[in-house]
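Here the structure comes first, spelled out in C-alpha cells, and everything after it is commentary.
Of the protein chains in this complex, all but one are displayed in their positions.
The chains carry the letters A, B and C, assigned in the order they are written, with residues numbered from 1 in each.
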Amino acid sequence: MDLFEYQGKQLFAKAGIAVPEGRAATTPVEAELAAAELGGSVAVKAQVQVGGRGKAGGIQIAADPLEAKAHAEAILGMDIKGHTVRRVWIERATTNIAEEYYASFVLDRANGGYLGMCSAQGGVDIEAVAESDPTAISKVHIDPLLGIKPYHVRQMIYGAGLSDAAVKGASELLTKLFNAFVESDAELLEVNPLVLTEDGEVMALDAKVSLDENAIFRHPEYEELRDTFATDPQEMMAKEQRLNYIKLGGEVGVIGNGAGLVMSTLDVIAQAGGKAANFLDIGGGAQADVVAAGLDVIMSDENVRSVLINIFGGITRGDEVAKGITEAFSKIDVKVPVVVRLDGTNATEGRTVLAEFGDAGGRLISAETMLEAAAKAVELAKSS
Amino acid sequence: MDLFEYQGKQLFAKAGIAVPEGRAATTPVEAELAAAELGGSVAVKAQVQVGGRGKAGGIQIAADPLEAKAHAEAILGMDIKGHTVRRVWIERATTNIAEEYYASFVLDRANGGYLGMCSAQGGVDIEAVAESDPTAISKVHIDPLLGIKPYHVRQMIYGAGLSDAAVKGASELLTKLFNAFVESDAELLEVNPLVLTEDGEVMALDAKVSLDENAIFRHPEYEELRDTFATDPQEMMAKEQRLNYIKLGGEVGVIGNGAGLVMSTLDVIAQAGGKAANFLDIGGGAQADVVAAGLDVIMSDENVRSVLINIFGGITRGDEVAKGITEAFSKIDVKVPVVVRLDGTNATEGRTVLAEFGDAGGRLISAETMLEAAAKAVELAKSS
Amino acid sequence: MAILLDETTRVVVQGLTGREGSFHALRNRDYGTQIVGGVTPGKGGQDVEGIPIFDTVATAVAETGADASLIFVPARFAADAVFEAADSGVSLIVCITEGIPAHDEAGFSEYVRNVARSASGGHPVLIGPNCPGLISPGKANIGIMPPEICRDGRVGLVSRSGTLTYQVVHELSQRGIGQSTCVGIGGDPFIGTKFIDLMPRYEADSETDAVVMIGEIGGEEEERAAEWISKNMTKPVVGYVAGFEAPPGKKMGHAGAIVSGSKGTAQAKAEALEANGIRVGKNAAEVAELVAEALA
Partner (left out) sequence: MAILLDETTRVVVQGLTGREGSFHALRNRDYGTQIVGGVTPGKGGQDVEGIPIFDTVATAVAETGADASLIFVPARFAADAVFEAADSGVSLIVCITEGIPAHDEAGFSEYVRNVARSASGGHPVLIGPNCPGLISPGKANIGIMPPEICRDGRVGLVSRSGTLTYQVVHELSQRGIGQSTCVGIGGDPFIGTKFIDLMPRYEADSETDAVVMIGEIGGEEEERAAEWISKNMTKPVVGYVAGFEAPPGKKMGHAGAIVSGSKGTAQAKAEALEANGIRVGKNAAEVAELVAEALA
C-alpha cells in the first residue's frame, strides 16, 4: 500500500531521517495555522498518489501564513490526473539546496533480495536518467540474510559519485533508510530529491513509501493508513470487507478464486467480446460470507449487467461458495443474472447446493466450462 | 576472558534475564550490609574462576545479616584449588526451586556457527550427563547469518524435555540469553542451574560467561573486567603491557612471534631437555617496545635462567625485534643470557643491528637455527 | 518417475492439527501419499487419525524418516516454519501458506536456496509459499490440489497460479492427456523455486514428454525460462500467460520502473515465449489443444 508524502515523511522522521519539519492540513485555516507554527516561508504541497503535481500547480511556496492559506485554498479540491486533493502538507521551505540526489531501497524479486539505488542526478525525472545514462545510477544488491553493511552504502554513494561533502551525511541517511525499509516491512522507500544543503546537511525532501500489506500483523498501526486510500465507492466498500477488488469499468462482474484464474477469466471475457467490470479474487479457503460480500459489492456497481462466478476449488470448497451465493440471493437484491461455474474441491456438493436452491427466477445460471460460462455471461450482459 | 559469577549475573540482569538479586562484597561488613539490604535469607558465594567451590565450602546460606557476615569472614581469603577468594557474592536465596535445568550458547568452531544446548538434568555435573546419557542434552546448531529463531528455542526446550510449565519462561529466557551472547560478543554463556520455581518462574541461578577479547573495541567497558583477573605478578605485568603471556614455571624464558612458532619453541626446549618458563607471543607486526616490554616481564620471573628469542619474520620485522632487544639491554637489567634466533623479513637487517650492539658481555648470543638456539638456551639455563 | 515427489516420499505436515492442515493432509493421505507425521509445538505425543504429532520437525524427521515437509501454519508463523523445515534435513519443503510478508519470504528463500542442507546433500527444494503444492498423479499429492481432476500421464506442468493450474490440468485430463508432475510454484514476488529451476528436472525425467508452463504478469521469470528452454530443452513446451486484461500493475515508485522497465506485461511475456519457439495458448482450453498437437 502506497503512502502519501506526508505519511512517508512522518515514517522517515520516526526512523531518524532528516526531513523538513511539516504539518498536514485539510482546510485552508489549518494550513494557515501550520504555516504560523512553522514560521518563515513554507511549501504547500498537494497530497495525491500520482506524479506531476508540481506541473499541475499542486506545489506552491508561501512567504507567510496568509499566503499559505491562500495556496491551500487553491490546492485543496484541485483535480490532479483524476485524483482529488483532500489534504495538503505544509513544510518549512528548504532554500539552501546545494545538490539534489536520488536514493531508494526496493524489493528485488529478480535477484531474491533487496536492491539499493543511488544517483547524483536527483530531483529530475530519474526514469529518464535510467534510460539515457544507466551508469549514473548505482545499483547494489543486498542479501536479506546479511542486511546492510557499510560497504553496501559505500558502493551506493561512491558508485553514484556524490560529492565528498555529502559522503558522511548520505552514509548515515542511507543506513537509516535501509533500517526503516526492513523494520517497516516496506516494498519501497524512495527519496527524490535527497538533498545536500549549503550547510552540508543531507536530508530527504520527498518520501515515496510503499508498505507490504501482508505484514500488517506486525504493524497494526498500518490499518489506519489503509483507510485513507480508496476513493471509488465500490473499492471503498471492498476495502471495508477486506476483499481483493479492483474496478475495471466493464459490464461483466467477476468473482473467482486465485489471482491467476481471475485474470484468466478477465481474458476469456474479452475473448468472448465483453469487458470485465472488476477484478475480484476471493482467495484460498474463502467462506460463504466472503462470496456474499463480493456479490454485494459488485451489485452496487451500476455498470454491471451480468456476473460470472468462476471457481476452481482447491483450498476453497465449492459447497462454501455455493452457500455464499444462495446467502447473497436471500439477503441482497441481485438485479442481474449470475453465471456460476464450479469445479474442483467439493464442486459436486456445491452444485447440489445450487440445484436445491433453484434458478432464482432465471437469475442463477450454471455453466459447465469456463469458456461456456464466459460466453453466457457476455451474452447476458449484452442482452440485458 | 572469563567473568566471575557476579559479573556474569550483572551482564544477565542487563539483558533482562531473571537472576536472583544480589550484591558483591569484598569485606565481611560489606557482606553484612548487602544481606541487610536484600533482606531474608541469602546465599554467600565465593567468587573464583574454578569449579568445585560448593564442595570446598565456598557457598553458604545465611538466615540473617550477621550470619552472612560470619560466612563472608570464613570464605574471604579461602584458597579454592589455588585460587584465593577476594570477593563474595551475596544474593537472595532461592528456596522454592521445583526443577533444575542446564542451558548454554557457545561458539561452535567445528560447524562454523553457534551451538545452543539444553538439558532437563541441570544443577549436577553436566559433563557426566553428557558422558553417560548424551541424548539428555539437546544440541542445536544456529547459523550466524540467521541468528536465533523460535524453532531453535523449541528444539532446545522440547529436545531436552523440559516440563510444560517451563516452556514459556524458558523460551523467553533462552531468546534473551542468545541475544546477550551475540550482543556481548561472548564465546560462552552458560546457565547451570537454570531453575523453574514452584511459582512457575524460570531464572538463572548461576552465570558462566566468557567474552571475546578481540571484541573489546565494541565494548570499551570490558577493559575494567579484564583488570580483575590476573593474580600472578608476571601475568599482571603482562596484562598491563597487553602482552600475550602465560606463565609455565620452567627456567627458559621464551619470546616468539606467532602462537604456533612459540608453541613449537616450547616443544623443542622440552626436546632439548629443558622446560620453558613462559609462553609469550609478541604477535604479528610487533614493534621494538613490545619486545622490550616482553623481556622486562620475563626478567621479573626469578625462575628464569636463560631466554630464547625465536623470531621468524613475516609481518614482524627482524630489525624491529633487534631494536627492541638492544633497547631492553640498555634500559633494564638483563641478568641472564639471551639467545636470539632471527629469520624471515628483515632478518639480515636485524642481525646487523645486533652485531653492531655487540654481545653485551656474553649475555647476547646469536644462533643459526631454531634447534641450535633451543639447545644453547637449555645448556645456558643449566650451567648458570 | 515424475519429479520431486512420488510414492516413496515421506511427508511430515507442519500445522497438521489446524483446520486446513488436517483437511488436506488427510486428503493427501487418502490419495496414497505417505503422510508420516505432523508437527505442532506442545502437541507432541498426540495423533490425528493415526498420524503421530511431534513438537518439532527435527524430532518428526528423526522418528519417521521423513524427507519432505508440507507447511500449513498461519502467515505470522510461516517464516519460522520454513526455516525449521530447512534445518531438519528434508529435501522438499512445500509451503501452502499465503499472506506471508515479503521480507520474510526474501529471507527464507535465500536461506533454503543457499544455506540449508538436506540430509541427502545439496540444498532442499522449497515450493511456494502461497502455492497449491504439487502432485504426481497416481503416485502422491502434497498440498491442496484437487487430485480428482488429474490423470496419470506424461505431461509436466508448472504454474505460478493455483486455480489456473487446476483449470489447465482439468482441460488436459478431459482430453485424455495425463500428467507426470504438476507443480504450483506460487505467485508471490519471492518464491523458493522458479520456472527455470524445474525445467532441467522435466528435461531429465524419463516419464515426462512435454511441459506446460503457466505464467502471470509481473517479474521476468517467464522470459528467463523461455531463454533457457530455447537453448537447452529438447521436449516441447507449451506456454500460457494470464493477465492481458489485468488492471495496470502496481507501480513501485520510480525504482520499480528503473528495475523492470517495460517488462512484466502479459503481452511482453507471451511475445518472449513465442520468440523462443514456445507456442502459447490464449486460454486454458487452447493450451490443452496445443499440448495434444505437440504430443501427436
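Here is the rule we use: a residue touches a chain if its C-beta (ideal position, glycine included) is under 8 Å from a C-beta of that chain, and two chains touch if they have at least 3 such contacts.
Keep in mind that this is a model prediction, so the values were computed, not measured.
> Among the chains in view, which touch the chain not shown?
The omitted chain makes contact with A, B, C across the full complex.
> With the full complex in mind, choose from B:96, B:369 or B:384 the residue touching the hidden chain.
Residue touching the chain left out of view: B:369.
> So one chain is hidden, and I want to know which residue out of C:8, C:114 or C:232 touches that hidden chain in the complete assembly.
With C:8, C:114 or C:232 as choices, the missing chain is touched by C:114.
> Quick one: which of A:77, A:150, A:220 or A:361 touches the chain that's been left out?
Residue touching the absent chain, from the options given: A:150.
> If the missing chain were put back, which residues of chain C would it touch?
110, 114-115
> Tell me, which residues in chain B touch the chain that this view leaves out?
Within chain B, the residues that touch the unshown chain are 2, 102, 104-110, 112-115, 117, 126-127, 130, 137, 143-145, 182, 185, 187-188, 190, 192, 208, 210, 212, 214-215, 217-218, 246, 248, 256-261, 263-264, 266-271, 275-276, 279, 283-285, 311-316, 343-345, 347, 369-371.
> Under the stated touch rule, tell me which residues of chain A contact the chain that is not displayed.
141, 143, 145-146, 149-151, 154-155, 158-159, 164, 167
To be clear about the criterion, only the chains that are shown with their structure count from here on.
> If you average the Cα atoms of chain A and of chain C to get two centres, how far apart are those centres in Å?
Distance between chain centres, rounded to whole Å: 28 Å.
> From the mean C-alpha coordinate of chain A to that of chain B, what's the distance rounded to whole Å?
A distance of 57 Å separates the two centres.
> From the C-alpha centre of chain B to that of chain C, how far is it in Å?
Once rounded, the distance between the two centres reads 52 Å.
> Which positions in chain C are in touch with at least two other chains?
Residues 111, 115.
> Check each residue of chain B and list the ones that touch at least two other chains.
145-146
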